[in-house]
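A single protein chain has been omitted from the complex, and every remaining protein chain is retained in its original position.
As written, the chains take the letters A and B, and residue 1 is the first residue of each chain.
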Amino acid sequence: MAYIIAALSILCILGGLFFFTTATIGLLRFPDFFTRLHATGKGDTLAVFLCLIGFAIHEGLSLTALKIVVIAAFMFLAQPTATHAISRAGIRHGLKPWVKGEEK
Amino acid sequence: MNEFFVAVGLGMCLLVFLVLYRVIFGPGVFNRIAAISAIGTKTLIILLVLGYVYNRVDMFIDISMVYALLNFIGCIAAAKYLEMER
Partner (left out) sequence: MIISSDDIIIKTIARIFVPFIQLYALYVIMHGHYSPGGGFQGGVILGASLALLLITHGYDEMRRRIPEGVVILLGSVGVLIYAGIGLTCLLLGGNYLDYSQLSVILHVDPAHARSLGILGVELGVGFTVMAIMYSIFFDISTGGILPSDEKRSEEWGDNE
């Protein structure tokens, strides 16, 4: 039984690490501000959620696991709101989206 | 299991150094704010991994919750400030 819990936890954390890596590569290589927001807003949220679920499974049924689940729920609601706020600020400030064929 | 957590922590540190490129060279201030929010998210995981290494998870959970709160509030405050018309 302990092997199954450990294997599940390692699987979740490795999945989270994979999504973190792809989100970082997207943040570095995308051509425009709004596309970079896509990468970091969606990829980072899912990656943090998976990593925290992995940590919670490793703890078992205790108070610590409940606190980690609370942090995961908060990040799942708060990170997209922050992305929405800063993209609205970018549109209001006058940034234009990148059209295919332009310079970077 | 302990070695696996240390490896995850080192991987996250490497990712933080990669995002630092966008903080330094991002053209304009908006790219920098998005990158700092991403660094804050990765720091949350590094704090929990440190808790496992020192075998005191209960202490580091409270610290990481406070950091998540402050990251969120800081990003919204910066977006509110930058919303003026050009």
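Note that in this section a contact is a pair of C-beta atoms (placed from the backbone, for glycine too) under 8 Å apart; a residue touches a chain by one contact, two chains touch by 3 or more.
Model, not experiment: these values are computed from the prediction.
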By the document's definition of touch, the residue of A:37, A:53 or A:78 touching the omitted chain is A:78
For a quick check of understanding: of B:6, B:20 or B:59, which residue touches the chain that isn't displayed? B:59
Considering the whole complex, not just the chains shown, which residues of chain A touch the missing one? 74, 77-78, 81, 84-85, 88
For chain B, which residues reach the chain that was dropped from this view? 58-59, 62-63, 65-66, 69-70, 73, 76-77, 80
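The criterion applied here is as follows: only the chains that are shown with their structure count from here on.
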Which whole number of Å gives the spacing of the CA centres of chain A and chain B? 11
In the complex, the residues of chain B that touch chain A are 1, 4, 8, 11-12, 15, 18-19, 21-22, 28, 30-31, 33-35, 37-38, 41-42, 44-45, 48, 57-58, 61, 64-65, 68-69, 71-72, 75-76, 78-80, 82-86
Of all residues in chain A, those that touch chain B in their complex: 6, 10, 13, 16-17, 20-21, 23-24, 27-28, 33, 36-37, 40, 44, 48, 51-52, 55, 58-59, 64, 67-68, 70-71, 74-75, 78-79, 81-83, 85-86, 88-90, 92-95
